[in-house]
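Reading through the structure tokens given below for one structure.
For this depiction, one protein chain was excluded, whereas all remaining protein chains were kept in their positions.
Chains here go by letter, A and B, matching the order in which they are written, and residues are numbered from 1 within each.
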Amino acid sequence: MRPPPPWAGRRLGTEPGDGDALSDGFQVVGKALPRLDALGKVTGATRYADDLSWPGTLACVLLRSPHPHARIVAVDTAAAAATKGVVAVLTGADLPVRYGAIATSQDEAALASDKVRYVGEPVVAVAAVDEVTAREATKKIAVDYEVLAPVSSIEQALLAPADEPIHEGTKGNIHRLAALEFGDVDEGFAVADVVREDVFFYEGSNHLAMEEHSATAIFADGQLTLWSSTQAPHNLHRVLAKVLDLPMTRVRVVATPHGGGFGGKVDPAAHEVVVSKLAVLTGRPVKCTLSREEVFYNHRGRHPALMWVRTGAARDGQITAMHFRVALDGGALASLGAATTYYTGALQPATYDIPAYRFEACRVFTNKAPCGPKRGHGTPQPRFALEIHLDKLAEDLGMDPVALRRCNYVRPQSRTVNWLRITSCGIEEVTEKVLAASGFATRSRRVGHGQGFAVSAYLCGAGFPMYPSQLPHSEVGLKVDRGGVTVFCGATDIGQGSDTVLATVVAEELGLDRADVRVVTADTGLTPVDLGSYSSRVTFMAGNAAIDAARKIRTLLLEEAARTSGLLAHELRVGDGRFGPLSFEQAVEAAEERHGALSASGSYAPPPGISGEFRGSAVGPGPAYTYSAAVVDLDADPTTGEVLVHKVWVAHDIGRLLNPVLVRGQMDGNVYMALAEALMESQTYRKDLLHHPSVLEYKTPLATDMPAIEHLYVETIDPEGPYGAKEVGQGPFLPVVPAVVSAIHDALGVWVDEVPVTPEKILRALDARDRGALGRAGPKRFPAVPFPPCIKVEPPHAATARV
Amino acid sequence: MVRLRLNGEDHETLARSGETLLEILRERLGLTGTKHGCEVGECGACTVLVDGAPRLSCLVLPEQLADAEVTTVEGLADGAVLHPLQTSFMRLGASQCGYCTSGMLLSAKALLDEHPDPSNAEIREALAGNVCRCTGYAAIVDAVADAAETLRDAP
Partner (left out) sequence: MLRLPAFEHLRAESVRDAAGMLADHGGTARLLAGGTDLLAKMKRRQVMPDALVGIGHLAPLREVRVAPSGAAELGAAVTLAEALADRRLAADQPGYLEAVGVVSSPALRNAGTIGGNLCVDTRCNYNDMTEEWRHAVGYCLKTGCGERCQVAASSPRCWAIFSSDTAPMAIALGATVVVWGAEGERELPLGTLYADDGKAHLQLGPAEILTALRLPARRGWRVAYEKLRRRSAVDFPLAGAAVALELDGDVVAACRLVLGAVASHPVELHDVAQALTGRRLDDEAIEEAATAGARLAKPLDNSDLNYVWRKRMVKVILERALRRAAGADRGRLR
């Protein structure tokens, strides 16, 4: 057992936005300080992946499939290979080993060999002295395809394949099926006074990180090094070793400073594997930078999701049962889709106390660019559906939609029906704050203007890794000597500021200024393992690991200070560069004299008991959950269907505000990206080709499109988070999308059960109402899916439900 | 051979026919502070100043520049002294991943050079061609207003 942390149980003031007031007793934690890597970013000195160059670097260009589904009959690369300046040409035959983001889904080949499954799938790679030469050479490659009938939609994927399934060994084109039942759902519906069903659709979208993916590989002295804008260097390290058949000891992956991730750079990507192979073959540095269109093909973005939800409730609003079905369009590959599938069902019970819950999910393969993890991974879609469904249920019950939610809220220190362990929980407080700040209850009512409210939960890091293991999720090394303090950690700063968080916690523990702490991260050759930047895990997991390491050094230094001063260690004050009577440097030298080089390691693994034990229980649980609530205020024009968002209030249970500057940035970014998905963004297809593969046509809000945002914080001081902190990278995204749709209903009285809400959908709903039909636009039905019988899981007993 | 007036210095470099200012800066001169996110004028990441006015370097040919003075993010600071925009961006968290930052800074500089006291709406208009995926533009707009204040207060 770890001793209770010194901050446990402390609950400080929660004035909105005023971080400093909240951080009494801390030296750097809670202060509004700039990120440590900001200087390089504002001077242009930061070197992103495509900014790196080595003499003699070859440029790699990928020839991609023009067909959504086809068999490769023959590939003739002779003319390309013979082109002056071309150094190497690779085909699928050169990279036969399959890989994938998660251990159970190894269905990717860096270059297609037998068949292509989506337009844009890489088929041949050319390395040449420069990009122009390589690109010209790709035009000389002849690929003979036998075209197969493509699968373009979820509905089509559920039918018997016209030609052949997209992947061998699957049942039709179904990738995954999941069916779980917690408690007695039929009984729950039987006792309900009101039962309601709805169908929703959430369109897919791309991350559109401003930086296009780029990777450079060098193979020298039997060592492969890859510099890449990856979010998960550790996983990529494993994949490269496997695919290239090199020992892990001979592979090093360095994650370069990131021009945006949002989940789009979590999966190992074809070009990363290809340049590595080419470097091994040619002995020269090889670089590949994707074009914007290629980024859209690499994709791994938000899954389009068709959803059906049925809820029973008593007259007083108590939910008696819920049944949630989802069909996900996975695109052509598994990616992290197995996890996505379970995520779509996992967090509904994390906000509402649902006594009986059935969840059935299906992920299908289609001939489209592969979907994968994007901010909120698998949870924005069901959150949108659930919140709008509850708005409608409230209407049926004649209840205020906020009151309906509140009477079903989960409580702190409880266990959900699907065995999630809830510890700190600020769902009531975020609701309170956002309602008060926005004046939601007394909002002005007029046609064309409305407000919407929604609430959500997210996890602080996946409780289980992408491959089965009992190893720590994050490891930190700390070196302290006369030369200074350096933290080593495999975590990747993808722009969210996680390096700064690591420096902050170490500085706090050692009583230093953040600038005194050097941070070395995301280099598998130098830094201990961290699983990567996804699922909002870095602050919580790497932050705890760093505290763990720093405490060990702190103890050593305190011992020295105590010895020198004759005082007891706990009587000494650590801070402002001093350990009691000694300066930090003196304490270090004294300790170094006695112990030799000072180094400490820290690690973090989620505690046991945060999940149930059933198939699928690994997805959803995290060591803690954050809660967010939003109110959106907007105008919706009944003549045009255009929507103008005026303001968004977003309240977030952050655990503890470690740095208001960083947190505010994540809050703003989440609101922005959620508004984008609610109103604009869609990765859609026409004639089986991407409809919008450019920054111009893939619409995303500009500076002039963004409303005012008001941030509200609730600090619940999580018992296990670093200083009580939780996450903010994804949680505040979630309530914004349903709040937009709810506000449109508030303004116009019609429901758009499908995002993005485009003007024509609003007009369709209004037209329907004018015809006397239901004022609604959205999907009509949920398709017939061959779900297996549910795995029945006994919910936690009332006795164990309190943890 | 291409000649450029760049950040106050004269430069000469070889270039292939059809290389844009973006490629010349990044690949010929090693000035990688200028970024790219689309290469066809749609994202603003490659914004530089040409005679003080924002231009998209991915759509500029060196022949179009004649004797014009080009300013990139590397030329924004005065030696070791940062431009107030740079300090405001740092302090207020206007740069997250930082990939849009160079372009944002230069669009903002052109605005402040012309309008020392811009309104929130004017700042947003000036930045409308620069896409940012991280910040929701909020901290960026705040930072530009903050820098404007610093500049106005400067002697």
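The rule is short, and it goes like this: a residue touches a chain if its C-beta (ideal position, glycine included) is under 8 Å from a C-beta of that chain, and two chains touch if they have at least 3 such contacts.
Everything numeric here is computed off the predicted structure, so don't read it as measured data.
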Omitted-chain contact residue, chosen from A:705, A:727 or A:753: A:705
Which of B:6, B:29 or B:126 contacts the chain that the document leaves out: B:126
Which of A:641, A:669, A:738 or A:778 contacts the chain that the document leaves out: A:641
Given A:162, A:220 or A:696, the one touching the chain that is not displayed: A:696
Where the unshown chain meets chain B, residue by residue: 16-20, 23, 36, 38-42, 44, 47, 50, 53-56, 59-61, 63-64, 66, 107, 110, 125-126, 128-129
Residues of chain A in contact with the chain not shown: 64, 66-67, 119, 131-132, 135, 212, 289, 291-293, 635, 637, 639-642, 644, 680, 687, 689-694, 696-697, 699, 701-702, 704-705, 758-760, 763
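Convention: only the chains that are shown with their structure count from here on.
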Rounded Å distance, chain A centre to chain B centre (Cα mean): 30
Interface residues, chain A side, partner chain B - complex: 34-35, 37-48, 50-51, 53, 132, 207-212, 257-262, 291-292, 494-497, 661-662, 664-665, 668-673, 694-696, 700, 702-704, 706, 709
In the complex, chain B residues that touch chain A: 16, 26, 30-40, 42-43, 45, 72-74, 76-77, 82, 85-86, 89-93, 95-102, 105, 121, 123-125, 127-141
